[in-house]
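Excluded from the complex is one protein chain; the other protein chains are retained at their positions.
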Amino acid sequence: MEVIHQRKVRPISQRAMLVSLADYISEKRKTKDILIMAHVVCGFPSFEDNMKALDIMQSKGVDLVELQFPFSEPSADGPLFVQANEESLKSGTTVDQCFDFMKEVTSLFSFKVLMMGYYNTVFKMGEEEFLRRLANAGGAGFILPDLPLEEAVNLNSVAIAEDLAPIVLMTPTSSDQRLAKLGAASYGMVYVIARKGVTGSKTIIGDSVLKLVERCRKHTDVPIAVGFGISGREDVDALSGHADVAVVGSAALRAWKQSGASGLHDLFSSLSR
Amino acid sequence: MEVIHQRKVRPISQRAMLVSLADYISEKRKTKDILIMAHVVCGFPSFEDNMKALDIMQSKGVDLVELQFPFSEPSADGPLFVQANEESLKSGTTVDQCFDFMKEVTSLFSFKVLMMGYYNTVFKMGEEEFLRRLANAGGAGFILPDLPLEEAVNLNSVAIAEDLAPIVLMTPTSSDQRLAKLGAASYGMVYVIARKGVTGSKTIIGDSVLKLVERCRKHTDVPIAVGFGISGREDVDALSGHADVAVVGSAALRAWKQSGASGLHDLFSSLSR
Amino acid sequence: MDIFDFPSGREGYYGDYGGVFLPEILHGTIQELQECFRLCRKDEQFWSEYMEILKNYSGRPTPITHLPNLSKKLGGAQIYVKRDDLNHTGSHKINNVIGQGLLCKRLGKRRVIAETGAGQHGFATATMAARFGFDCTIYMGEVDVARQRPNVFWMQNLGAQVIAVTDGQKTLKDAINECMRDWVSNMGDTHYVLGTACGPHPFPEMVSWFQSVIGREARDQLLELTGRLPDRVYACVGGGSNAIGIFQGFLDHDSVELIGCEAGGLGVGSNLHAARLAYKDASVGVAQGFKTYFLQNEQGNMLKTHSVAAGLDYMGINPIFPHLWEEGKVRFEAATDEEVKEALRLIMKSEGLIPALETAHAFVTAIKEAPQMGPTEIILINQSGRGDKDIFTIAEALGDQEWKSFINEKSDQYRRELC
Partner (left out) sequence: MDIFDFPSGREGYYGDYGGVFLPEILHGTIQELQECFRLCRKDEQFWSEYMEILKNYSGRPTPITHLPNLSKKLGGAQIYVKRDDLNHTGSHKINNVIGQGLLCKRLGKRRVIAETGAGQHGFATATMAARFGFDCTIYMGEVDVARQRPNVFWMQNLGAQVIAVTDGQKTLKDAINECMRDWVSNMGDTHYVLGTACGPHPFPEMVSWFQSVIGREARDQLLELTGRLPDRVYACVGGGSNAIGIFQGFLDHDSVELIGCEAGGLGVGSNLHAARLAYKDASVGVAQGFKTYFLQNEQGNMLKTHSVAAGLDYMGINPIFPHLWEEGKVRFEAATDEEVKEALRLIMKSEGLIPALETAHAFVTAIKEAPQMGPTEIILINQSGRGDKDIFTIAEALGDQEWKSFINEKSDQYRRELC
């Protein structure tokens, strides 16, 4: 993959290795009220642009990045990511390329990288093979929004054995009973979905979100990320002191699409502290 | 009606009056092998043109003329007459005008005139009123192709009492039993339909037509006219000696439409003997 | 009351109306038909064969549907609908056509012809001909060909020859004339499948008899569903076959009011309608083989008629109706084009039904009258057909811009393909 070769001069000194996800977050939280997790769709608009974006994110102190492996049926995503998935696939992005890219990213940057995608990508490759390659690429875990706990038993247990975090999602519609079950299965980090719906539209971080985080906290010991519709400094501030990680997803892609690298730069500047 | 006024200078000397239809035909047949009955659609293309056509017919020795009163649903007619009916009505032709025209025609010409039309024209006016006006206009009888014998009982008996001939139609599909019934009701003249179908398309006058005429002759004493598809000298010759009258309908209209007065002139020249 | 129990010497007459007014050349043909029909009518075997085909091919019995939403919205009578739209080919026309198909077999004929206005009767006839193995020619006014093109397409694909009639008003009545012209030429091997209860005897009786299946079913079903007879029965009246069909279930019950709904077109006094009995513009006449009320002028020439519903756009009426009307057995009302569009919208949105434009005329009148009735009273409407066939007309009537854009795009596509 040519991206990798063009970039091979970069130092790998900053790479965070062999530190498990929960520890990494706890460690960082000692000096930061809240961490930032960013989101990048592999191959959209191109791997070169991805790399530029990640450079900016790193420079602005982003702590975690989800690399989305594009899928043809991204039914949990909103229009912006749907289109990104589609364009990326259209330009020929493969799973192999995504892993290669992840490998390069983890070797170049100090933030932790999570694979994000849909279960079919994992299923088609085979779960064990997927985990092997994820580990090999330096990934710290994975987020598969269409894989419920019940169907993830095998995958998650193998992953945990390898210290790969299978990110559990908690939602505003989850009952306490369900949260307990999700909490019991959580490992590395929990991702709290701030509201119903798909990625993309704006969420107001108000009492209900904070209460949800509190409810979730009762059921898990691992750090909590909150995402869906977080778009600026205000949101991050509101979450600060409640969540461990704020996930900035569509907002970053929107900034990039609107004003390219400089837009992204401005967004993450405003978020960094 | 202006036609009448323009024409009022014509002599009425040739008018055939108070001679009943059967007698008129028998008388003429003494000197002619076969008589000719022509057909004119009132008001098509105009009453003036009708008058020109009748002038030509008279000059060529036509013996009888059916004046068709246009009707909106001429379902027994073929395309040529259908269109003529339609155009005539469109230009505003009324039943009153037709009677006025008939009156003028019978006063100007020596041929016998029959009303031809559909029963609704009669029905709407009232049968007695219709007969009164027909007599008043000098008509010798009427042909109503959609009025079967069973429905004509009253009309025909009143007509016969007034010496107006209710022309009975005999057809190739009539059984002997039916012909007997038709024959018994015949008065003035019988009209034998040479073939199935509507007016307009050509009929070959062959054995089957002549046999039909023979069959009909067995059931009636009145003169026999044969019509439907008779288009030229050959047909008339073929009927000669078998029928008393040959009806030239569509052929005349076709000649007029194709070549106007001169076409009509040629047609009837070829038929006259 | 047996409307078909003719006094001696008056066979085919309903009061002053009906009869046979045909060219002499058809005398034998119509007698043969009368004879054959008389035998079939007496033959229980025939009726059960007929019902068997209606059941297994056309899906009878069609149900009765209660309309709770519309009833509630109108706040009066409970409204029920007899669903002849669920028949194969989408209207009640198939009933008549299957019956005449069986008759045609008994007559030993191999070809059928039919007129069509809305296209439903032509569609049904073409279907029956394909199924029974007859050759088939359908006559259709040029105006109707244009406004009911989808049906023309299906008729052709069912193997029928469709001939556009360019005479006269270029609608239903002219198609009937063309059929007569075909019939007088080809009566030997051809049966004329008249589509409505008009024309010469035995057609009004025959078509009524075949359509009586609607009323027989409806009465039994409504009794089963509600335990009682309806107070009023509404049906649209074009030629008058679906109406006489459903009414026959209730003629013997004086408590049931029967309402025929005619095409009011642009309304009273507009001279653009097809209301023969509801308005005062028609008079008695003789045309197309029978005597009835016609929209005609003093001279006896037929007037131009108009309706948004091609199937109601006819100047004559089932001869049984003027008789029943004079006897006070059937009341006649008219619905205008505008009212029809409104009713259509309402019914689609409130009950998920799409009546044909013809049928919608019956709904209009029922919707007007239901609010004045009590909540225990029952209205039965005959849904003679479905509106699918009317998509062009309805889309145009409702001014649907998206539909028009779609057609424009399709047209652009077709024109590009030509290059």
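First chain written, first letter: the chains are A, B and C, and each begins at residue 1.
As a working rule, a residue touches a chain if its C-beta (ideal position, glycine included) is under 8 Å from a C-beta of that chain, and two chains touch if they have at least 3 such contacts.
All values derive from a computational prediction rather than experimental measurement.
Chemist: What chains on display are touched by the one that is not shown?
Modeler: It touches the following shown chains in the full complex: A, C.
Chemist: Pick out which of A:26, A:59, A:75 or A:91 touches the chain that's been left out of the picture.
Modeler: Touching the chain that is not displayed is residue A:75.
Chemist: Touching the absent chain in the whole complex: find that residue among C:20, C:33 or C:86.
Modeler: Checking the options C:20, C:33 or C:86, the one contacting the hidden chain is C:86.
Chemist: One chain isn't shown here. Among C:15, C:28 or C:159, which residue touches it?
Modeler: C:159
Chemist: Of C:10, C:42, C:55 or C:228, which one is in contact with the hidden chain?
Modeler: Only one listed residue reaches the unshown chain, and that is C:55.
Chemist: Have a look at A:124, A:202, A:218 or A:233 and name the one touching the chain we're not showing.
Modeler: The missing chain is touched by A:124.
Chemist: Residue by residue, what part of chain A touches the chain that was omitted?
Modeler: Per the touch rule, chain A residues meeting the hidden chain are 70-79, 82-83, 86, 89, 94-95, 118-121, 123-125, 145-151, 169-175, 178, 182, 193, 196-198.
Chemist: Tell me which stretches of chain C touch the chain missing from the display.
Modeler: Given the touch definition above, chain C has residues 55-59, 62-66, 69, 83, 86-88, 90, 126-131, 133, 146, 149-150, 152-154, 156-159, 225, 345, 348-352, 354, 388-389, 391-392, 394-395, 398, 400, 402-404, 406-412, 414-415 touching the missing chain.
As a working rule, only the chains that are shown with their structure count from here on.
Chemist: Would you mind naming the chains that touch chain B and likewise touch chain C?
Modeler: none
Chemist: So which chain is farthest from chain C, going by the mean of the CA atoms in each chain?
Modeler: Of all chains, A has its centre farthest from that of chain C.
Chemist: Busiest chain-chain interface by contact pairs, anyone?
Modeler: Here the largest contact count links B-C.
Chemist: Compute the distance, rounded to whole Å, between the mean C-alpha positions of chain B and chain C.
Modeler: 38
Chemist: Rounded to a whole Å, what is the gap between the Cα centroids of chain A and chain B?
Modeler: Those two chain centres are 99 Å apart.
Chemist: Two or more other chains touching the same residue: where does that happen in chain A?
Modeler: None at all.
Chemist: Give me the residue numbers in chain C that touch at least two other chains, ranges are fine.
Modeler: none
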